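A single protein chain has been omitted; all remaining protein chains appear in their positions.
Moving on, here comes chain A:
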Amino acid sequence: MSEADADMASQGSDPDDEGLSDSSYQDYSDEDINDYYNYGPDDMEQDDRGQIFDPEAFEYFLFNKEEACQFLDERVAELTQTIQFSPQVSHTIGKVLLQAHQWVLTEVMERFREDSVQLMVDCRILPPPSRAKQVEPPPKQCPVCLQAQEEKDLLSLACNHKFCTDCWQRYFQVQVEDGVATGVECMWSDCRLITTEDFALSILKNSPVTLRRYQQFAFNDYIKGHYQLRWCPGPDCDVIYMAPQPLGRKVQCKKCKTCCCFRCLKDYHVPADCPTIESWLRKCADDSETANYISAHTKDCPKCNICIEKNGGCNHMQCFQCRYDFCWMCLGDWKTHGSEYYECSRYKENPNIANESAQAQAREALKKYLFYFERWENHQKSLKLEEQTFQRIQHRIKEKVMNNMGTWIDWQYLLDAANLLHKCRYTLEYTYPYAYYQEGGPRKKLFEYQQAQLEAEIENLSWKIERAEQTDRGDLENQMDITEKRRLTLLRDFSES
């Protein structure tokens, strides 16, 4: 499988991971969206090499099993070549040492230089010195099956607890059935030494089925244990992500199209970090009953009170009856949502809350949560509705081209716009959990300001895309540029570095 370069990784969510597919979309390549990053405006922050700092840039690779195996073997080889192992220490022990340290090579090397014996004891390859001194009388029988055995037929780890091959084999079979592989311990009670892969191989050489399962489970243990590797969370997907720097950034599987955060494997969630999104999702699950009432799909027009169903992603609503322009979120006049003054995304806390009763504080806490939840959920719904917009656009483009109104290439900008809208709104959605957990203060004020700016520009963009045929192409492209810049500014200032 080929590499995914940094640019690929920094792309926004492609709408096709939402299940959109249309023949005309196939013509629409990822390259087009990369052009956004290449516009290279002068006022953007630049790094030492004069490149624009992209807060979402992330280097990662997609491995298949063979590539991952090779990657692991190379790490082991690197370790065994760098440190001077005593003769009895091998490739297979290198694996145990690395697995015990999340495969952080430098840590193993450092600990080896400090005290190699202690490292071997801590990694359960050698018994603790206090135990090693105990001289066991040579057993005449295997302590498990209690059959008389010749010395040469009894096998042990470094602890010298000897058991016969048959017992070892049955023991491995039971352990492997339970899904244990790299963690199989010595059979002796209280002995915590672990078996190496070579040992398992020698025991299981005559039971190919168990051996194959052992190897699968061991490989799985290594992938889960390695700080730079992750299984793709897609259903039945066997792709492995590798990131040199394991950060909470976006990765996308080329095979199953799953798109997630590398670190926690949940849906990508900048600017919120992994612990924040975990608490947020848990909270949402816990409070879903309370929050249920807000999932109603209709609201009344604040002016003429006619019932309105939201059928598009844009939050700038216009009542079809009285033509009143209002905001779907706060039901306020849209005029107050201009780019200079957009307050709808900011939660105003009761300044006197500390002196109120416990009940009032609880009510305030719920109110605060619902404020952020409503906005979070609303953007989620808008994303769904905008998928329909995307399909409508594709349909309209097809119609136009078939009627000789321009060529495919003339209309690509509309798809670009819809994709960009998706990417921006997705980020905006995740600014709400971030804001919920953010402490008050000047940084929160700045965040809320930028969030409000982004919100305003996204609604402008959405409004213009829904009315694309009346909107001038230059005007739309200008709006796209502004919106994406707002998004990047927010991420640059507030996502984890």
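FYI, contacts are C-beta pairs under 8 Å (C-beta built on N, C-alpha and C of every residue); 3 or more make two chains touch, one makes a residue touch a chain; residues count from 1.
We take it that contacts and distances are computed from a predicted model.
Undergrad: Hey, which one's the missing chain according to UniProt: "Ubiquitin-conjugating enzyme E2 N", "Exosome complex component RRP4", "WTM1-like protein" or "BOS complex subunit NCLN"?
TA: According to UniProt, the chain not displayed is called "Ubiquitin-conjugating enzyme E2 N".
Undergrad: Write down which of A:60, A:103 or A:188 is the residue touching the left-out chain.
TA: A:188
Undergrad: With the full complex in mind, choose from A:170, A:213 or A:363 the residue touching the hidden chain.
TA: Of all options in A:170, A:213 or A:363, contact with the hidden chain holds for A:170.
Undergrad: Of A:70, A:147, A:202 or A:321, which sits in contact with the chain we cannot see?
TA: Within the whole complex, the residue contacting the unshown chain is A:147.
Undergrad: For review purposes, identify every residue of chain A that touches the missing chain, sorted by number.
TA: 143-147, 161, 163, 167, 170-171, 173-174, 187-191
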